[in-house]
Structure formats: structure tokens, C-alpha cells
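Please read the structure below before turning to the comments.
The other protein chains are all here in position, but one chain of the complex has been omitted.
Letters A and B name the chains as they come in the text, with residue numbers starting at 1 for each one.
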Amino acid sequence: MPEQLVFATEVFLNGLMAGVLYALVALGFVLIFKASGIFNYAQGVMALFAALTLVGIMEGQVPFAHLINAIFGTEIHHFGWHVPGLVAIILTMVIMVALAWIVNTLIFRHLVNQEPIILFMATIGLAYFLEGFGDIMWGSDIKKLDVGLPQGINLWIDETTFNIFDYGFFIDNLDIVATVVAALLVVALVIFAQYTKQGRAMRAVADDHQAALSVGISLNFIWVMVWSVAGFVALVAGIMWGTKSGVQFSLSLIALKALPVLMLGGFTSIPGAIVGGLVIGVGEKLFEFAIGPLVGGATENWFAYVLALIFLVFRPQGLFGEKIIERV
Amino acid sequence: MKYKLATAALAAVVAAGPAMADLAFSVLSYRTGPYASNGIPLADGQVDYYTLINERDGGINGQKIKVVECETGYNTEKGVECYESTKGEGVLVYNPYSTGMAYQLIPKVTADGIPLHTLGYGRTSAKNGKVFRNVFNYPANYWDGASHAISHILDVNGGDISGKKVALVYHNSAYGKEPIRTLEELAKKHGYELSLLPVDHPGQEQKSQWLQIRREKPDYVLMWGWGVMNQVAIQEAANIRFPMENFIGIWWSGSENDVKPAGDAANGYKALALHNLGSDYPLYDDLQKYVVDAGKASGAGDGVGSVLYNRGLYTAMLSVEAAKTAMEIHGTSEITPAMMRDGMEALVMNEEKMTALGLPNFGPEFEVSCENHGGNGYGAVSQWDAAAGEFKLVTEYVQSDQEVVQPLIDEDSAAFAAENGIESGC
């Protein structure tokens, strides 16, 4: 194979892996949008909050230490224990479920039947609140997250491809793990949605709130459940991205990476999020590889959006979005 | 209307606050927002040094220091608000720690006659004191930094780097683009090949850039990064097994925050340094005794001696020294911002002075003059030791290539003077 093609293949593979990471974030959006029509802007901040909580629990940090110290003049920072990763993940999940319950009870129950843009606005308020709350609770310094995921080049792939193409491909171990986790997550979600009672109830709610209500499904329960699942997805995304860059404020910006994925895949489709993620990941990486050097690079941010935009012009509801039927 | 009235009342209270007996030093901090992890030690270092001077010496020549802290969140608009709300308190010097804010403050401080000190950031050509009367950027600037990095590479290669490949990974913003021109000029002089790899804000996703580095195998990679971009870049460099000792960051890409998330893999990473590192100085014993142990530390006390803490402390130390110089010149201990400016312009830092302060060999020696507001352009290279968990200087302070840097500064400041109709002073 000519050299450029080999390089392009490597970029392509890495694009796929990056796409999976984008899709992980997008999944959280899709779940909530599907079940309640809320475009949850706070998904990125939720990922940050989940990751912060996870690190905080693992390191035995005292929550609100800074606030307590400022008010009472004490000097407490750590409990002095370390919690193993798995236990911490479970504890974090408990907190995310509690958060889901609070969010639903205090905010969205009061906003039932409002226009989408109002709901969207409420999630922005939530994002603001969580941003401040997360910082007050755990401090705003950068934290290292290590739950034992492997990182760095995968040597096996490097050697194998070197033997074939005379050029070793670079694939990050973390990306491989992310791909496996994302695949498992999607399978689990599909099984949950298709074969369990709650899952079917969730789909019923997504189809029609009132019809679901009239056959005895508790909307409240379903919404709390969906927000909890989205919280779980946020936690997974937070772990993946947090392992890469440390847990810090910028983690909340990964939501921006998910938006073009959503556009492309459709707001209501779980497979759409995955396929959209892959298309965006590969598209932006290949564009940066082929065209980037000609126009000065750093094209990835806007190219993802332009790609999605061009796509939407031809298919306004996204790749797997429900066909928009308009009646007067 | 209700809000306006309430703020009016408050503003009145603030304005009618304490008389200007104390020396006011501003700390424009960002303990929140995307760069909080860097902003916290920077602010703590400054505040703690001022506290130390107050606690140990009773202020500067008997004048107590009043620290005016204002939270900007690294947001330029909040920075404007902070500047306007604090300048009424007679602040002697501003250190915004943000290049964007520095650019905005340059015309404002010039009009208000308050000095602005941008230590290792801000507008590089402000070194030309003839044009930028109120702006100081000693001891070194970005273009010096670019030259330091190349000098270091020259050093390692025995003085010949023609044909070597150097890549620059930079934050795609005004800040990141600063060194490009200098590096291009230096490439002409030394014959290396320069390739540019911009990373868009915030820089969480850099796979493309590092795959390109892996393909093109540059001999050296330089980095002008900030915030999350640093951590990801160092992690990615480790992932592709780029030799860390050939990876050199600017001083804003060389703090513990940047290397720690990558763990042991970051061992050997190099960063430029404007000042010395660690806490092994007599002054830090006083700091421990008078500030930290007395429970007066600004932070939790665990940041003392980190790179950015030291930078904050160094900034505060230079401000205090400039204030002392101003007091000598004007023979009064109640100095104004205008006197402070004169003090900064006459500032001399040498080894005796630093030793007397309890900070031997902490920073480079330099002198400020009316024409030269940027010091003499000395800088060093530090290296990360992952096992010990600290950066250490691995070179002496070396001077940047003034032959290359100075003409660029003259050119840029002349353009600024022409655009804004400034007559050069001195």
C-alpha cells in the first residue's frame, strides 16, 4: 500500500475510536430527549460532576471542605482513607440517582408540558448550578483519575501492522477499552429497552406521555429512571475523558463534541448516536489529515458542525431521526 | 431598578472605604473557571508573600500592604469590571495573569497612569518602554522563551541543528501564535525545519496532531499550551512514546498540574522557567512560620513550593522590590501608582538582593530601564522528575538571542506606536 494510504488508514481507525468517545457523551443526550423531550444541556456538566464525585470519594476528600473551613475556621481536607475504584463507582452511582430524583422532583415536575425551549433553558440553569455546586463540593483544582484503565499505545497492533505495512499503527489502549465499554453499554441499553418491563414503559412514555399515563405507567418513575441512566452514561463518559486529561472544569465542554453527533444521528435514536459519532470522528480526523495542512489546521471543531450541517440539509431529521410529519 | 439602587449603595460603600494610607496591591485571580487549577496557586503565591511582608516586617518600610483580590474567572469582561472596581482603591500595580486581559488593560492603564506588570505573558513588544510607558514585562517574554528553547536544543546538539525537525504544538489563539515569528527567524539562522500544529481551544482532543507528530517524527516538539491542552498533550506524547526529554513546553505549560495526570510517563518532560523551583529557600521557612503555621495562608497550604505558586510569589516579590525602589527614589513611604512606575523602571534585581531576601538564585539577574521594560531576557530550562514529583532546573539562566528578538520587538512596537499615534518617550 502507498504510504499516504497507510497513514489514512491509521487516521481512519483513530477517528473511529474518537467517534466512540463522542458517541458516549451523545448517548446521554439521546436518552433524556427521547423519554422526556428535554434537550439536556447539563449533560456535560453532569459528566464533570460525576467524575469529580468519583475522584472525591476515591481519595477520601471531605465534601465542602473549603466552605466548612471558611465558615468555621477549621483545617479539614481529607478523611484519610482511600476507597477502591469499584466501590467508589457504585457510591457515585447512588449520588447520581439521588441527583436524578432531585432534578426531577424539584425542577422538571413543575415544568411538565412546557415548550422545549423552556425545558432547554431550565437545563442550562441546572448546568450553572451544578458547575458551582461541584466546585464548592470538591474544589476546583485538577485531579488525577485512575480507576485502573490501561493507557498508551497498543503494542500488539503496532507490531502486527508493522509486519504487514512496514508502519506500526497507533491505537490507544484507552480507546479500545472505551469502544468495548460503549458497545456493552449500547447492548445493555437495547436489551433494557426491549426486554424489560421498565424499558418498555420508557419507550411507551417516549411515544406518547398521555397514552402511557392512561395505561398506568408512572411518568415520575420513568423520568427519574431515565435521568439516572443518563447520569450513569455521564459517569462512564466522565471516567473515559477524565482518565485522559485529569478531572477538571474543561470536562464539561465535551458536551460540545456531542452536539454535531446528535445532529447527524438524530436526537431520538440510540443507534444514531453511535453511527453519528463514528461518522463525525472519522470525518473530522480525515479532513484534518487531508485538508487541514492546506488551510492551517485546527479544523476539527468547526468541521464536525459543517459536516453535520451539510448532511442535515439533505436529511433534516438526522440519520435515524423519526421522520418529521407536519400537519397544519 | 431595584438592583441598580442596591449596587449603587454598595459601590458608594466601596468607594468611601478606607483612606489610601495602605499600599494597595491587586491580585486579579481566577480561582474558578476553566483555568482554576492554575489560577489558585498563582493567586495563593502572591497573597501569601504580601501576608508574609505584613506579618514579618510590618509592611514595606512601615507601610502595611492591603491586598485587593478580585475574581475574574479568566473572563475578560469580568476583568474589566475588576479593574474598574479596584483602581479607585489606589492599586499600585496590576498583574492580570491573562494575555487577553493584559491587552485590554494596556490602553486603560496608560490613560490612568497605573503600571501593569505582565510577567512572562502579555504583549511582548511592551518591552519597548519608549512606546509602552506604563507596561512592564520583565524578566522575559514569549519571544525570549522561543529563543531559550532553541538555544537549549542547540546546546544539547553541540551547536548544530541544521536539518533537524522542530514541531510547535500551540494553542490556536493569540497567545499560542506568539512564538511563531521568532521561531521562523531562528529557523533561518540555524537551519532547522519548523512545522506548526495548532490545537483549537480547549484542546481535549489532540489525536490528529499527535498522529502527525508520530508520522513525521520531528526531533523536537515545542509546546505553547494552557489549561487542559497541556495535560492532554503530555499524555498523548507519552502514548506515542515520544522521547520526553525532547519535548519542551513554555513556562505556562510546565507546572505540576500539567504533568501529574500522565503519571510516570511524563518523566523527563522539559519546560522553560523564569524563576527557580521548589521550596528550599530561607524565605520559605519564614513563610511556613509566619503565614502557613499561623493559619493565615491563602490556600490550603499544600501548594507551597509548586511551580505556579512560586511564580505568584516571584511576581509579588518583584512588586514589593519595585515599591521599595520607588520609596527610595521619591523619599516617601506613601507612594502613588505614578511613583510605583518610576520604581519599576529603576528596578535592579541581582544576586545580593535576592540572597538578602532569603531567595538566593531564585530568579535571573536583570535591570529595567526607561528604554527596556522587559529585563535582559534570561531564562532556564527545567525538567520533571516523576519519581521525586518535582521540576528541577537543569540549565543555568541563559540569555535569549537578542540579535533576533530585539528587531522584532522594535518592529512591532513601532507599528503599535504608529497605529495609535504614540510619540516615543525617554
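We adopt the following convention: contacts are C-beta pairs under 8 Å (C-beta built on N, C-alpha and C of every residue); 3 or more make two chains touch, one makes a residue touch a chain.
We adopt the following convention: contacts and distances are computed from a predicted model.
Candidate names were "Chemotaxis protein CheA", "Formate dehydrogenase iron-sulfur subunit", "Leucine/isoleucine/valine transporter permease subunit" or "Cytochrome c oxidase subunit 3", and the UniProt protein name of the unshown chain is "Leucine/isoleucine/valine transporter permease subunit".
Residue A:I124 is the one among A:A8, A:M93, A:I124 or A:V181 that touches the chain not shown. In the complete complex, the residue from B:D48, B:D144 or B:D200 that touches the missing chain is B:D200. Mapped onto chain A, the footprint of the missing chain covers residues 39, 66-67, 70, 106-107, 110-111, 114-118, 120-122, 124-133, 135-136, 140, 256, 259-260, 262-263, 267, 295-296, 298-299, 301-302, 305-306, 308-309, 312-313, 316-318, 324, 326, 328.
On the side of chain B, the interface with the absent chain consists of residues 3-4, 6-7, 10-11, 13-14, 29, 31-32, 36, 40, 69-71, 73, 76-78, 80-81, 83-85, 87-88, 99-100, 103-104, 106-108, 110-111, 123-125, 172-175, 177-178, 181, 200-201, 408, 412, 415, 419-421, using the contact rule stated above.
Operating definition for what follows: only the chains that are shown with their structure count from here on.
Chain A and chain B have Cα centroids separated by 35 Å.
Only residues 31-37, 40, 172, 196-200, 202, 204-205, 207-209, 211-212, 214-215, 227-228, 231-232, 235, 238-241, 257, 260-261, 263, 265, 295, 300, 302 of chain B touch chain A when the two sit together in their complex. Interface residues of chain A facing chain B in the complex, by the touch rule stated above, are 7, 10-11, 14, 18, 73, 75, 77, 135, 140-142, 144-146, 151-153, 170, 172, 241, 244-246, 248-251, 253-254, 257, 285, 288-289, 292, 296-298, 300-301.
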